[in-house]
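Questions regarding the structure given below will be posed in turn.
A single protein chain has been removed from this complex, and every other one stays in its place.
Going in written order, the chains are labelled A and B, and every chain counts its residues from 1.
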Amino acid sequence: MTFGLGVSAIGQGLLWATLGLGLFLTFRILDFPDMTVEGTFPMGAAACVAAINNGISPIWATLIAIGVGMLCGLATGLLYTKGRIPILLAGILVMTAAYSVNLRIMHGRSNLTLLDKPSLLKLPIFAHAPMYFDSVFLGFTVIVILTLVLIYFLQTDLGQAFIATGDNEKMARSLGIKTDNMKIMGLMVSNGVIGLGGALVAQNDGYADVNMGIGVIVIALASIIIGEVAFGELTMNQRLVAVTLGSILYRFVLLVVLKLGFNTNDLKLFSSVVLALCMMVPVFRDMFNLKRVWKRGISTHD
Amino acid sequence: MKRLYALIAIIVIFLGFAFVGEGGTGKPAKVAKPTVGILQLMSHPALDSIHHGIIHGLEEKGYHPGKNIKIDFQNAQNDQSNLMTMSNRFVNEDADATIGIATPSAQALANATSKIPIVLGAVTDPKGAGLVKNNQQPGHNITGVSDQAPLKEQLGLIKQVVPRMKTLGIFYTSSDDSAAAQYKQFKQLCADEHINLKAYSISNTNDVDQVSQQMVQNVDAVYIPTDNTVASAMQTLIKNSNAAKIPVFPAVDTMVKSGGLATYSINQYKLGVLTGHMTADILKGKKPATTPIKFIRHGDLILNMKEANRLGITFPSSLVKEAQKKGEIIK
């Protein structure tokens, strides 16, 4: 047996971890579920692949993907804060609208390929990497940069105001924090990161497809929740790292399931059951009182 | 917190071993039994019958699954993130040939390997999808059988059955790349023949009812390309077209059976059989790079008499004879 599948799982785990990190900002810090991601993810992919097909360099194409992701976040944020539409609904509206936009981006096609086109994975520095190591190196580089940027951001005055908004909105406002702006900013950053994820996965898979957003919120949630359950109580910085590890673990779980020859028809059911069990871990811990009460809380120190 | 660092250490060590190991070790010793990986996008009657056809085609050429060939069948259930994992699985088990059923699975395979031969089943336009350089000389490790319907033949059939047609409607799914590609070709054909074509597209089955109601008010006949989404919601469409007494000409035989009027159809099962044959040829040493993409030019004529009676349409007797001889009549 070679190491190939394991390496591939790590590579994919790293690339998909961008999604988990993006969703972390809204799901855990702002404390609301943002459905926009299912539209942002394919939009990042579509924008990136369409740009590369138009002769734009993969690096710029990836940056464009981040940009369109941020626009999606802005749309949801405005609907939510200024339009007073509940966040779940605002996200679903933008996600639905994104479908039509994605078709436009890809010139009416539902699927655009990158075959014989440049991509970040075909950069000269990856040329001599063994099989699958290109995605590991690319994913690692992106995740390290992204995690460091997020850590820095959350430790700035602005980042602290952002955390406070999710933690206690009323207090945040009474300290003069413009909570609406914080939410819009959070949604923009989060969806920008998810657009980046779409661009990376599309380049790794070699195509963008208008349906590739279906179910990605579950993948992102899985990274966050598996990371939390596997590593318990952590500081904020460690929690960001745990998301990436959670994403890798999730890929390994899928790998094992496929390896065991599970009927792939049951894969979605399996993913949901694993996720549900992970989310119920606190209940089980309380029930058996094994450890001190597990907190999903944000706890940080210097 | 310790577990966090422990896991990072394990991953790094694993990657380190893999990095060193990948360069040195060759592929494991080859077993005599060849392996074929089949990657299907989702469960669907048309795709399933291609899958069965493939198995039959392999058997006809002397490859019996489980005996002298190993078939690794993977169905992604329309989850595109699975396609990648499954393609890598084939590459890793060093399959001798892979078959991609439907465009996204073919693309995932193409992205996973540039060495292992890939045979396309049910990819309408391999060149348009960027999978091959040229349909005659594919050039890479990819070839296959196109499931493109004989559009010209089908348009001719519509004109024969509805001679006084003013406007023809086409009904397809915008997210289905091959359906959209067929729409573009069909549009060109109609333009050449000076037929007024009106397009109605849907994004998923939920749109079918309303969009088709709208459509049947404005057209004299309806054409449906090879489109899996519309195929699953055929009953809804037929309900509306029957109410307005508008004939529907689908591209595929299964859709005629579920209420379409007539078609020249490529038999999905036969398509699978051809894919199976081509795979067998490749296992025996044929090079994909020089094997042209196979197109099926002539379909079998399928007529639905029950539907014709309901709509008050009589088929020209020449068509009925043709269908009796080399086709199918549904009563």
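As a working rule, contacts are C-beta pairs under 8 Å (C-beta built on N, C-alpha and C of every residue); 3 or more make two chains touch, one makes a residue touch a chain.
One rule holds in what follows: contacts and distances are computed from a predicted model.
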{"item": "UniProt protein name of the chain not shown, from \"ABC transporter ATP-binding protein\", \"tRNA N6-adenosine threonylcarbamoyltransferase\", \"Exonuclease domain-containing protein\" or \"ATP-dependent DNA helicase RecG\"", "value": "\"ABC transporter ATP-binding protein\""}
{"item": "Left-out chain, listing which of the shown chains it touches", "value": "A"}
{"item": "Touching the absent chain when the full complex is considered, from A:I59, A:I125 or A:L158", "value": "A:L158"}
{"item": "Candidates A:A17, A:I177, A:L245 or A:L267 - the one touching the absent chain", "value": "A:I177"}
{"item": "Hidden partner chain, residues of chain A it touches", "value": "152-153, 155-161, 163-164, 167-168, 170-179, 297-302"}
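The working rule: only the chains that are shown with their structure count from here on.
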{"item": "Mean-CA-position distance for chain B and chain A (Å)", "value": "32"}
{"item": "Residues of chain B that touch chain A when the two form their complex", "value": "1, 3-4, 7-8, 11, 14-15, 17-19, 21-23, 25, 27-28, 43, 74-86, 88-89, 91-92, 103-104, 107-108, 110-111, 129-131, 174-177, 180, 203"}
{"item": "Footprint of chain B on chain A - complex, ascending", "value": "1-10, 12, 16, 99-100, 103, 108-111, 113-116, 130-133, 136, 201, 204-207, 209-212, 214-216, 219, 230-234, 238, 241-242, 245, 248-249, 251, 254-255, 258, 264-265, 267-268"}
